[in-house]
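Of the protein chains in this complex, one is absent; all others appear in place.
Coming up: subunit A.
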Amino acid sequence: MLRSLLVLLLLLAAPARAQDAFTDALRGLGGNFQSQAEAVEKLGALGDPRALPLLQALAEGRLVKTADGTVQLREGDAGEPVRINNRVRVALRGALGRLQLLSPVEAERAAAADGLFRSRSPENIPLLEDALGRESSPAVRERMALALAASRLAAPQEGVKRQGILVLAEGGSAVARGLLLEARAAHPALAPEIDAAIAAIDRRLMLKTAAETAFQGLSLGSVLLLAALGLAVTFGVMGVINMAHGEMVMLGAYTTVMVQEALRGIPALAPLSLPLSVPAAFLVTAAVGVALERGLIRHLYGRPLETLLMTFGVGMIIQQAVRLIFGAQNREVLSPAWMQGTLSLPGGIEITQNRLWIILFALAVLGITIAAIRFTRFGLEMRAVVQNRRIAATMGIRTGRVDAMTFAFGSGIAGMAGVAVSQIDNVSPNLGTGYIIDSFMVVVFGGVGSLAGTMIGAFTLGIVNKMLEPWAGAVLAKIAVLVGIMLFIQRRPKGLFALKGRAAEP
């Protein structure tokens, strides 16, 4: 009852001229099939949004005749529903599509454009042209253009067809390609144009795939870079293999969880929990690193194999401790709003925001690391110790302190890597295990002791991995990369960027 009153009120409130045409057309819905079909077509052509619920009701058998010869929505089981035949149904489909195309709801317009794309009827050309002229949302415009091109392709006139082919070639989606292939079989006369269009689409699609693969590779590479950078510092600079490095990454991720939970109650700071986690993770893991270096590793300098075993044991203890304290199940880390969603680039390339942020973050961390080594007092002392420990000591550098600081720095970078990893991976106690072998591969590939090598190594491995994945699968791609590195170090045993020098192996 309320809904029919509403319809009536709407009818009364509408402007007089439009009301006349609209109510006139409405009356036809109650007549015979012939007048019904005419009325439906008229309502569709008028483009009045009020017609939409009525026509939908007609299609679903929820419309009843009233005593004064017009129609209204059916309430409960009252009255006999208005019956329709196939001719009316065909008219309804077109009219509904048209009305939806002008609907105020964006999603409905997009759905209508998709519907018209599927029906591919040349009668819709003027309608789509009209809707395209009014449309403001670029996403819907794109769909409408595609539907328009498809409708033009179905038109009998060759000129109109050519217009459609040109638009489809520019749009460049896989759907458009299928459509053109279909048209090529049906109209051999247009084959040259269609072939050119298909070639253009193929170029576009290839470019899009290449761009997306490159982005995924960069994204994987940036995670590898973050995980390997700290390792490059401790392994490259100090010659210390830290098998607990993966656990440092894991501790960084758990610090992110802790910071987020601590700030949950403070509305002012809660959105900033991720940026605040970065220094927190750095401090926590740097502290663990100092304790590890001063307490244990210090006693094993010059015995790299023992250091490897011992740090593996330390990693096990850290991992088990975290498992007992936080539980073995995955912990959830929320992404802030500005990191969510995807970014659409021209050409249909889609990029997830959080991956983009991680790439930027990785590059920033790399920049800070290089700057710290090149421009600070600590960096100078560190380089001096790398070049010649004894002479550095005679110049008054406290090498023990430099060692501890270097280790703290490397571990801190691992902690920051953990903050980034928490955004894309499950935070669980064995998070680090998955990264340690890959990070070592990056360092070995890039060349020990060269940060530029680490960067190039990380991005190369990331991109190669993602390039192999489509035709080899994720696991085989990983194996292929490992085998590739094995073969690569046949040629360059010291990695891409070996430190030059005449020092013989010990």
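One rule holds for everything that comes next: a contact is a pair of C-beta atoms (placed from the backbone, for glycine too) under 8 Å apart; a residue touches a chain by one contact, two chains touch by 3 or more; residues count from 1.
Rule of thumb we're sticking to: contacts and distances are computed from a predicted model.
Participant: Can you work out the missing subunit's protein name as recorded in UniProt? Choose among "Peptidase M48 domain-containing protein", "Spermidine/putrescine transport system ATP-binding protein", "Thiol-disulfide isomerase/thioredoxin" or "Urea ABC transporter permease subunit UrtC".
Facilitator: Options "Peptidase M48 domain-containing protein", "Spermidine/putrescine transport system ATP-binding protein", "Thiol-disulfide isomerase/thioredoxin" or "Urea ABC transporter permease subunit UrtC" considered; the missing chain's recorded name is "Urea ABC transporter permease subunit UrtC".
Participant: Tell me which of A:A95, A:L127, A:V257 or A:V314 is the one touching the absent chain.
Facilitator: Touching the chain that is not displayed is residue A:V314.
Participant: Looking at the full complex, which residue from A:L283, A:L356, A:I370 or A:I489 touches the chain that isn't shown here?
Facilitator: A:I489
Participant: Could you tell which one of A:A185, A:A268, A:L305 or A:A337 touches the chain left off the display?
Facilitator: Of the listed residues, the one touching the omitted chain is A:L305.
Participant: Give me the subunit A residues in contact with the hidden chain, please.
Facilitator: Looking at subunit A, the ones touching the missing chain are residues 241, 296, 299-300, 302-310, 312-317, 319-321, 324, 437, 440-441, 444, 475-476, 478-479, 482-483, 485-487, 489-490, 493, 504-506.
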